[in-house]
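Take a look at the structure set out below.
A single protein chain has been omitted from the complex, and every remaining protein chain is retained in its original position.
Chain naming follows the written order as A and B, and within any one chain the residues start at number 1.
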Amino acid sequence: MRIASWAPVIVLLLLCAIISVINPNFLSFGNMVRISQSAMIPLVLGIGATFIIIMGSIDLSVEGVLTLAAVVLSMLVLNGENANDYGLFAVAAVLIVGAGVGFINGLINVRLKVPSFMTTLGTWFIGVGIANALLGGMATRINDPWIRGLAIERFWGFPWGVWVALLCLLIALIIQNYTRLGRHVYALGGGEELAALSGISVARVRIAAFTIAGVFYAVGGILAAAQLGLGNAQIGNGRLFTTITAVVVGGTSLSGGQGSVLQTVVGVLIVVVLSNGMVLMGVPPSVQIGVQGLMIIAAVALSINRKLMKIIK
Amino acid sequence: MTAEIPTLSLVDVDKRFPGVHALKRVSINIMRGEVVGLIGENGAGKSTLMKILSGVYQPDAGEIRIAGQAATFDDAADANRKGIGMVFQEQSLLTNMTVGENIYLGNEAQFTRFGIVDWGRLYAAAERQLAKVQVDVDPRARADTLSFASRQMVELAKALTLEEHAGDHFVILLDEPTSVLERAEIDILFERVRALKSRASFIFVSHRLDEVLELADRIYVMKDGAVVADLNSSEADTTKLHHLMVGRSLQAEYYREPLQRPYRENVVLETENLSLGHAYKNVTFQLHAGEILGIAGVIGSGREELTRTLAGFAPHDSGLLRIDGQSVRLTTPAKAVDLGLGYVPRERRVEGLVLFLPVAANITLADLATFTRNGLINSREERRIAEGWVERLRIKTPTINTLCLNLSGGNQQKVVLAKWLQAKARILILDHPTRGLDVGAKEEVYDLARAVTSEGLAVILTSDTLEETIGLSHRLLVMRDGEITHRTDAAPGHKPSQIDLIGHMV
Partner (left out) sequence: MPMNSSLKRLNIDRLRHWLPLATLIILVTVVGVMEPVFLQPSTLLQLASDTAVLFILATGVTFVIMLGGIDLSLQSMASFSSVIVALTIAQLGYVSFGLAVGTGILAGFLSGIAHVKLKIPSFIATLAMGGVLFSAALVASKERSITLGDAERSYQTWVTGSHFGIPNVIIVGLIVLIVAHVLQAHTRFGRYSAAIGAGEPAAYASGVKVDRQKIFAYMLSAGFAALAGVILAGRLSSGSPTLAAEMLLPSIAAVVVGGTAITGGVGSIWRTLVGSLIISVVRIGMTFLSVNIFAQNIVFGSVLVLAVAVTIDRSKIPIVK
C-alpha cells in the first residue's frame, strides 16, 4: 500500500478524534452499534460498486436492484399482503434477481456497447419501476421472524445484519484477492487493451463483475427490508449517492485499476461516522447530502491522476 | 540451412489498406535460435508486418507457417497462444499490478484450485521466469515501482512463459525495445537475448542500425512494402544498410526543386537556447518568411517534442521563443493559432480533422470569428469560402457537406491545409505531412508546400524519410539527443546527401 491510500484512514481517525472530543458519547458501545447498523447496508452496496469502479466503469443501478430485491423479498416471505412464506428460498430468489439484473447490465454494456453509466441509469429506473408495479404504490409489511431478526436479534451485541455484512466483506476479499476474476477486474481497469492482449476475455470479466455487484446490491436490499420491516418503492432513495461517495472517498479511483474492497470499508466508515457525528452535533440530515456531494468532488479531485487523463467526458 | 524447417515463416504475405499497398508478397524465415533484424524507414511496412505476426492484422494473401505448419492468428491473444511473444517499446505491463501477476496475466489457471489462486506457487513460478532473464526483481513488487529497464526484462520474462505451452518453436518480437533504455541497460538486454537464443528465436526491430548490426544474426531490409535485402550481419555495415533502406537517389523533380525560391530576409520565428526538460535543450534557430526549414533526427532526438512545443502542446521551460520579434510561450494550441501558427499533425485523423464534421466546418474551424456577425455565423459566407478552397486546392469531395471521414487521406490533408490557409496562418508546422499518403497525394502536398512558401509562408518540416526532408527544405537542422548537431543549406542543386546527415543523427 502506498502513502496516498492511507490518507482515508487518517481522515477517518481524525474524524473520530474530533467528534469524540466534542461529544464523548461517540465512543460509547451503544453508539458503536448504531454506527455499525448504519454502516452495514452502505458497506454491502459499496463492496459491489467497488468491483465495477475498479474496472473503470460505473454502476448507477444500485437503487434499482436494492429496491427490487427488497420488494420481491417482502412479497415472498411471510408478509402482510399475501399467503407466501418461502423463507430461505425467498432469500435465494432475491439473490438470483440481483444477479440477473447485474448480468443484464453486463450484457448490455458488453454486447450492445452501451456505456455503463447509461446502461445502469436505464436499469436503475427499470428496477424501481418493476418494484413499483409489483406493489402498486403500496408497501408490504414483513412478518418473517428470520428476516426481521437480521435487524433485531443480536450476537455479541451487534445485530445479525452487521455479521451478514461482514460475511459479505470476507467473500468479497476472497474474490478480489484469491480468484482470477478478482485480478482480471484490476487488469481491465489498469489497461483493457493490454488485458485483452494477454488473452483475458474482457466480455466475460465485465459480465461476471456486474453480476457479482448485483448480488451484493440484492443483499443490501434484504438488509434494508429487514431494517425497515417492509418493502416499498422508496426504500432505495439516496442510497446510490452514499454508495458512490463511500467508494470514492475510500480512495478507489474512478479511472479504474486502483482501489480495493478494504478501502471501501474505510470510505463507508468515513461517511457513516461523519453523519453520525453530525447527528450528535445536531446538524439536520438534509445538510448531509450536500456534504456528501462536496466530499465526492473533493475526493475525486484529489485522487485523479490528471497527467494520465487527456480527455475527460 | 535449407534442410532445416524454420521456426516461423511468412510466405508471400500481402496486405492492402485503402490507398496503400502496405505489404507486397513479403517472405521471411526465422530459424530456431536465430535473432533476425528487421529494418526500414517509416512507412516501409515494418509495423504492418509486426502487426500481422502478432495477430493484430490478418494477411490478405499468403501464409504464416509455424514449424512448417500453416497457421492463422485470430487476434493477439491467439498469436500468443501459438507461440508469438511480444516485447513492445511502449510499456505493456499493467502498472497497477505486481510483476508476478503481469507475468502470468491471463494464464493463472495453472495455479488455481477450486477457483482460488495459489499465490505462493504463482510467485515462485514468476521467480523462476525472472531468473531466466537474470533480473533481480521481487515478483511481488508493483510494476510501476520498477525502472524502465527492469520492466523491459519483466516483459522478456513474460514472453518466455511461452516455453510452457508453445514448446520449442516460439518467437519473441522485440519492437524498438531499446528506445527508452540507457546504453548500459541495452548491453544487459542484448546479453540476455544472446543467452536466451538457445531457448527462443527473436525478431528485433529498431531504428538504430548499429544496434541491429550488433545483435542480429541476419537482417531483412524493407522498403516500400517489400523485402529488398536479406543479408548476414557480418556482411553488412551501417552505410550499406542505409543505402538499402533508402534505395533510390534523389529525384530533384519529385520534390519540386525547380520551384524552390530563395527565402526572404525577414525572420518570422526564432528560438534562443530553447529547452524542455529531458526532451531537448539549447535549441537556437531562425525561420524566415518563405522558407522550409527541415528538422532531421531519429526517434528520441527531441525533434518531435520541439514540434509539439511550436504547436502549443508542450510549452518550453527555458530559453526564448520569438514570433515576429515578440517573446512568447505557447501554453495552448489556441495561443499558437492566435499568433499565426498552423499545425498539420501527423495524427491527421485525430488531431488534424474532426472526422465526423463536414468538409466545410473543418475548413472554417480555426477562422469562424471572421465571418461571425452579431454572434451569428454567416453560413452563406461559410459555404462560399469552403467551396473556394475545395476548388483552389482541388479537394475531391462529393459536396462540402460530406463528412471528412469519407475523404481519402490526401484530400483530408488538403482540408487540414485549407483550414490553416483560411485562418491566414503565417507559419505552418508540417509534422510528417505525407504519412500514409500514396505517391500522387504526396506530390500534391509537395506542390502545395512550394506554392505557400512562394507566397511568403514559413514552414517547419519533420518527415518520415530523410529523402523528403532534404528534398523539400531550404535549410536543414539535424538533432541528436535533444541538441542540434548540424546545420546545413539545401539549395536546389546543392542538396546534402543523406549519408552526410546520418553521421550527425546516430
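Basically, a contact is a pair of C-beta atoms (placed from the backbone, for glycine too) under 8 Å apart; a residue touches a chain by one contact, two chains touch by 3 or more.
Here the structure is a predicted model, which is why all the values come from computation and not from measurement.
Participant: Write down which of B:A311, B:V359 or B:I502 is the residue touching the left-out chain.
Facilitator: Of the listed residues, the one touching the omitted chain is B:A311.
Participant: For the chain left off this view, which of A:T50, A:N79, A:T119 or A:Q176 is in contact with it?
Facilitator: A:T119
Participant: Tell me which of A:I244, A:V261 or A:L274 is the one touching the absent chain.
Facilitator: A:I244
Participant: Consider the whole complex, including the chain that is not shown, and state which of A:I18, A:L88 or A:V287 touches that chain.
Facilitator: A:V287
Participant: Identify the residues of subunit A touching the omitted chain, counting contacts across the whole complex.
Facilitator: Interface with the chain not displayed, on the subunit A side: 55-58, 108-110, 112-119, 121-126, 128-130, 132-133, 135-137, 192-193, 233, 241, 244, 248, 254, 256, 284, 286-294, 296-297, 300-301, 304, 306, 309-313.
Participant: Can you list, in ascending order, the subunit B residues touching the missing chain?
Facilitator: Answer for subunit B: residues 18, 311, 313, 332-334, 336-338, 343, 345, 347, 350-357, 361, 365-366, 368-369, 372, 375-377, 379, 405-406, 408, 419, 423 touch the chain left out.
The rule is simple: only the chains that are shown with their structure count from here on.
Participant: What is the distance in Å between the mean C-alpha positions of subunit A and subunit B?
Facilitator: 45
Participant: How about subunit B: which of its residues touch subunit A in the complex?
Facilitator: 75-77, 80-81, 86, 92-97, 101, 105-109, 112, 115-117, 119
Participant: In the complex formed with subunit B, which residues of subunit A make contact?
Facilitator: 174, 178-180, 183, 186-187, 189-191, 194-200, 257-258
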